[in-house]
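The complex appears here without one of its protein chains, the remainder shown in place.
As written, the chain order gives the labels A, B, C, D and E, with residue 1 at the start of each chain.
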Amino acid sequence: MISTQAIPWEERPEGCKDVMWRYSQNPIIGRYDTPTSNSIFNSAVVPYKDGFAGVFRCDNKAVQMNIHTGFSKDGINWDIEPDPIVMKAGNTQMIDSDYKYDPRVTFIEDRYWVTWCNGYHGPTIGIAYTYDFKEYFQCENAFLPFNRNGVLLPEKVNGKYCMLSRPSDNGHTAFGDIFMSYSPDMKYWGEHRPVLKVTAFEDSAWQCLKVGAGGVPIKTDEGWLMFYHGVIKTCNGFRYSMGAALLDLEQPDKVLYRTQPYLLAPAKDYELAGDVPNVIFPCASLHDEEGKVVVYYGAADTVVGIAFGRISEIIEFTKNNSI
Amino acid sequence: MISTQAIPWEERPEGCKDVMWRYSQNPIIGRYDTPTSNSIFNSAVVPYKDGFAGVFRCDNKAVQMNIHTGFSKDGINWDIEPDPIVMKAGNTQMIDSDYKYDPRVTFIEDRYWVTWCNGYHGPTIGIAYTYDFKEYFQCENAFLPFNRNGVLLPEKVNGKYCMLSRPSDNGHTAFGDIFMSYSPDMKYWGEHRPVLKVTAFEDSAWQCLKVGAGGVPIKTDEGWLMFYHGVIKTCNGFRYSMGAALLDLEQPDKVLYRTQPYLLAPAKDYELAGDVPNVIFPCASLHDEEGKVVVYYGAADTVVGIAFGRISEIIEFTKNNSI
Amino acid sequence: MISTQAIPWEERPEGCKDVMWRYSQNPIIGRYDTPTSNSIFNSAVVPYKDGFAGVFRCDNKAVQMNIHTGFSKDGINWDIEPDPIVMKAGNTQMIDSDYKYDPRVTFIEDRYWVTWCNGYHGPTIGIAYTYDFKEYFQCENAFLPFNRNGVLLPEKVNGKYCMLSRPSDNGHTAFGDIFMSYSPDMKYWGEHRPVLKVTAFEDSAWQCLKVGAGGVPIKTDEGWLMFYHGVIKTCNGFRYSMGAALLDLEQPDKVLYRTQPYLLAPAKDYELAGDVPNVIFPCASLHDEEGKVVVYYGAADTVVGIAFGRISEIIEFTKNNSI
Amino acid sequence: MISTQAIPWEERPEGCKDVMWRYSQNPIIGRYDTPTSNSIFNSAVVPYKDGFAGVFRCDNKAVQMNIHTGFSKDGINWDIEPDPIVMKAGNTQMIDSDYKYDPRVTFIEDRYWVTWCNGYHGPTIGIAYTYDFKEYFQCENAFLPFNRNGVLLPEKVNGKYCMLSRPSDNGHTAFGDIFMSYSPDMKYWGEHRPVLKVTAFEDSAWQCLKVGAGGVPIKTDEGWLMFYHGVIKTCNGFRYSMGAALLDLEQPDKVLYRTQPYLLAPAKDYELAGDVPNVIFPCASLHDEEGKVVVYYGAADTVVGIAFGRISEIIEFTKNNSI
Amino acid sequence: MISTQAIPWEERPEGCKDVMWRYSQNPIIGRYDTPTSNSIFNSAVVPYKDGFAGVFRCDNKAVQMNIHTGFSKDGINWDIEPDPIVMKAGNTQMIDSDYKYDPRVTFIEDRYWVTWCNGYHGPTIGIAYTYDFKEYFQCENAFLPFNRNGVLLPEKVNGKYCMLSRPSDNGHTAFGDIFMSYSPDMKYWGEHRPVLKVTAFEDSAWQCLKVGAGGVPIKTDEGWLMFYHGVIKTCNGFRYSMGAALLDLEQPDKVLYRTQPYLLAPAKDYELAGDVPNVIFPCASLHDEEGKVVVYYGAADTVVGIAFGRISEIIEFTKNNSI
Partner (left out) sequence: MISTQAIPWEERPEGCKDVMWRYSQNPIIGRYDTPTSNSIFNSAVVPYKDGFAGVFRCDNKAVQMNIHTGFSKDGINWDIEPDPIVMKAGNTQMIDSDYKYDPRVTFIEDRYWVTWCNGYHGPTIGIAYTYDFKEYFQCENAFLPFNRNGVLLPEKVNGKYCMLSRPSDNGHTAFGDIFMSYSPDMKYWGEHRPVLKVTAFEDSAWQCLKVGAGGVPIKTDEGWLMFYHGVIKTCNGFRYSMGAALLDLEQPDKVLYRTQPYLLAPAKDYELAGDVPNVIFPCASLHDEEGKVVVYYGAADTVVGIAFGRISEIIEFTKNNSI
């Protein structure tokens, strides 16, 4: 959904030749920005009314993971609800949830759909919808556990809802490819297809261990533009960076191009240190009619940062540097 | 489906007080019983015409896993096709399969449904149907990888197909609970619910690491009688034994009773030694109008054995020894 | 032992609503504050004469772990002996020690008791006493290896010495609960009881992997106030935070309350980076007659920091946020 | 305690040059020799009245571990109680136990002492006494978890009870040395000393991963003769064999000699296959005035076997083949 | 070297359609066939004088690994020296060895060369020569640790000695491909090339984890016929089977064909149970002018077995079933 409000923006710094660049005032959301939070990161935003709304991952000081509503006029300064979202029953009465994290949000047809990693006998993909970011209606989980990073396309394709996800296991999963699944009704899912796999170490090491969809893909003439995270394992743990891919408009489980180099990798203090060092984890983006885009990402599993770019340049880069 | 043919049978041996007992001529199928096989085990049988038909896991001498059709007059002596089953397109054109193993078979309404562990970018649940055990029509995989031990209930419940499965990971999974999923059409699946979980080590150690559905559950007045395997990890590897559970007829993801003791555990030569020592892995059963039941199980991932019991006694035992 | 000297103190910063807050001049002891040290952290202090004395963990530049005596007038500026403590024989001639780390100190009856993790065919709990912080007399180790975080109550209960500890294994132990053991004579120990266990991940993730006693518990009307560390494992390693619990005065192996949220978690530069990033590890506290308390903690296994609070508020918080 | 009854015995088979040799009718106790047992192994026997009494590890068919009383006239044919031992309170009211396994039994002064691996917030060493093998009185656990293979010397040394044990961790421990601890009263324990450690792989690989005391040591002129198990890890798991050591009579934590070669290693069908293949695990022995000795050992964690030898020859072998 | 003596032989059993078949009297060497042996396996034989000579891996009862000389008239009944081979200095004074195992032997030009896994600060490839199987002269190790399964071609190619080996690590290596290295002088080695790699699991699972050269390759018109072992990892450990490959005569690091199915896999009692269950490990072969071949293999790391075949049939099978 193209934002008709002004999205956050800074021009590319002088001398910078990168396709994307960070906001000079990062992080825009601090770890203690709600009264009980330990960290706020990996969060999703959309244009809403005359500003923006979002669903934010807030781990509290017991390090319980949950999602909170937030509103903003400018996309940078956010009012985040101190209490987590309370769900009502949507297309099912079974709305159990041990924990919620890493939300994504998109508008389809008449409502906003939220997906997240839902704790239901293991991590799986939770789904809810809201019309107003006040009442949320939780639906059946999309899949069996173990799954993470469930992301919807922002419209139906061939009459079906399209969900990207990354099948996982029950721990700090050391593998992970992106799959697509389809549903006629947001309740039953099938036609599972691989989309984007990890690369060979020699080809592109930053994405050789795991990949997972970032924010809701953006529809462009060249295909669905999907930001995603890739992971490498060093002797001191995992490092999460961000790349981009273009998916076929009609057959969105088909990758047309993907970046061999990353677009953004941990390099700033707030990305290198925190609860989980060396993490850039995109969960959302906003774009406007001019083709400007701002990506929201969790940094070090602790705070929220943003980075800017132009869709046309990103597409160009992705096509020219595809693996 | 109750067998109207005589099923294999031997009476309980004198002095034996066990609820189930082995066939004295086990194993009934040897590892080299097809020209190219390395091992034949974890296989499924059903009543068919004036005898029995089955789908057999045959690993060849390259240790590639595949499923083969077999026929038998008596359920003990089997003619197994030397070549694997070739699939035609069922409710999808996408019938890729890197490997197939651990089949189950059941008749629903008008046809026989086969489910198995299907290699499609990792192990998941493959589905096919056949009317005649000659032509097989492969359908969409039920789930995203990683999954194993997909078993259908032998009839729809509340208008939906019911599939038991065990979400897993991409290796020798060291965890595993049984879940139920539902489908209106054998193509899209949802409403995923936990059914049977591993037990605490102190309560019943033989099933404390993993559990997985065995053969197609049997409908009884007391509920769906499901044989299942449970796994314990010793310092020398996994040991697979067999227990039973009763699932609610109307809400089959609800467990009414489950056995705290096992019904059958590796103790015979052909169960203690082989390609994977210490494995009893049930994948099918036949039962008749008198309530006699014969369970087919893979032994040591190498051969097929059978064990006998009476449904009424097994139910009684399950209720009296439930955890 | 209540300090009759002024303990280090800063009032809660304006706007701060936390129960405990850090000293603005942290860290108070740097990693190179003795001539040969690689790091100084996880150390213990007590009121002594007209000031304070302490036992400090100093790893030298060969990264050998040992404990050193230190003295201070104000509890902030410390003179630490450049050489490690040399032990004399106490209640045994067997005073072997491959290494010493993570000391605690308390006064009981007539002397100061030091406990630490002692290398004796694996880590176990070393015990010594001193009257003057000059001569130290080493006693029998309390337990068999493998054990860490041995902490004495500051007085006998029911006529017996009371030792908290955390049974471990021989490496970077990935489990750990706090136990209590009792002794009539500081030589033979028994009546081992569990005290505080790790929590379920969903309930309080920061303390779901390991917990260990912090400094010597403080006697209050509401029970023994024990600061402790809790550990969570992220994909990039362990993170150590601090909580508090109240133990029953008469039956100190019984937990009355424990904090679901942490009191302090790594967030400052000197806690996020160092030899072991993301560690806050309390080993001691001082409190005065007004109920002010200052906790000494190792930061990032590299330096020493302090944090302030009021005992009454901490108790109130612990009771109101107990799990 | 020297048996005044005839102990089980067979002469060394013709042509056999081994120091110890197996009973030709092994195993003497089968896995199903009680109505509910899955396996009977790792058990302890002593002379009692005009025959023998014993405490047997019986895992039931839920694979719950417990200990049972048994009696025998000849040491070979045993009547084992179908129900586990029920403990009464001994020197403590706290007699919790999640499970019991691997018992040892010895007579000291006026009663029989039983030690075993006791499940109390992890495995530790349980202690009980009985006068008649009917009433058992459970005492305080000797140690904190995690510990296994607690074995008492059959008399006090220097006025103290002496307990061998093997500190462990909470799983299939991949390390383990034998320690000695002392107690004035069977309630409080201290003075922990290393006794027998694993060897270097190059020196004696069968005992390079773990060692643990076997049955109650036998007092001889040359020292305490201790049979023990040693473990090697192959690519297919652990292998347990049996050796012997001589401990100093006056200072029993001092090893005088230990066998570089094993005395007995898995080679028979009932040792090579079973619930845990490749295990010989001694837990007891009987000896008579002539110096004949019969060792009882668990085989493959499934059954009980015995092996014979002459104490003088075993001592000679141990001294001549010491490492 | 073609044997001019009659090699061991039995015709293919009736009804058997396998390319290779076992000797009906296997195992030909038992585990206790020397006075101190725990096991005799993975051994090498060659034609010698009017019979055969060999170098045998004998692990003693301390489970120390060493190599022993043996002689035989018929290749089946062997006299194995009770004492290990004592080495003299060959092309170096540095003949240290912590252990020796898995020997191979071949005749080149004027002498017999023995290679083995040599313990020198880790496992590497030891080399020695002998003229008479009495005096052995140890040379420089071929490679740095960690390496195993060093096998020489039986003649120089392009003027250089050719050594197959399998780079490894310092434990139960879970990976392993076969490489070739060349030497002008048996002292300095270089020109390292990959030869045979593990296969994809889907293609040929029995050789998907590790492969290693078996006996000395046999020169044929179709190339160097190399028997080799392949390994799969099941949930209960490693399983070793045997296949064959043809290497280019002139460029022996080039594989022309390799068997997708195995030629021989563990199926007999003495292969399924023993110190390491499920191992067939070829280390040598004898062949005669008629093209008959007998392969010597270690079974279950415990005993020696042999299997028969005809070179022409094996080559035919390898070409027709190549992957």
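The criterion applied here is as follows: a contact is a pair of C-beta atoms (placed from the backbone, for glycine too) under 8 Å apart; a residue touches a chain by one contact, two chains touch by 3 or more.
Keep in mind the model is a prediction, meaning the values are calculated, not measured.
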Inset, instruction - From the touch rule at the top of the page, work out which displayed chains the omitted chain touches. - result: A, C, E
Inset, instruction - For the chain that's not shown, point to the residue among C:Asp98, C:Glu290 or C:Glu316 touching it. - result: C:Asp98
Legend entry - Chain not shown: contacting residue from A:Gly51, A:Pro261 or A:Gly291: A:Pro261
Legend entry - Listed residues C:Gly119, C:Pro184 or C:Gly291, member touching the removed chain: C:Gly119
Legend entry - Residue ranges of chain E at the interface with the undisplayed chain: 92, 94, 121-122, 124, 140-147, 165, 167, 169-170, 173, 175, 177, 179, 181-185, 187-194
Legend entry - Where the unshown chain meets chain A, residue by residue: 17, 202-206, 232-237, 239, 260-262, 265-267, 269, 272-273, 277-278, 323
Inset, instruction - Go through chain C and note every residue touching the omitted chain. - result: 31, 35-36, 38, 59-65, 98-99, 119, 172, 236-238, 273-278, 301
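What we mean here is this: only the chains that are shown with their structure count from here on.
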Legend entry - Most widely separated chain from chain E, with each centre as the mean of CA atoms: C
Legend entry - Cα superposition angle of chain D on its copy chain E, in degrees to the nearest 5: 120
Legend entry - Self-contact between copies chain C and chain D, residue sets same or different by half: same
Inset, instruction - Find the geometric centre of each of chain B and chain E from their Cα atoms only, then give the gap between the two centres in Å, rounded to an integer. - result: 41
Legend entry - Whole-Å separation of chain centres (CA-atom averages), chain C against chain E: 59
Inset, instruction - For chain B, jot down the residues that touch at least 2 other chains. - result: 236-237, 273, 277-278
Inset, instruction - Identify every two-chain combination in which the chains touch. - result: A-B, A-C, B-D, B-E, C-D, D-E
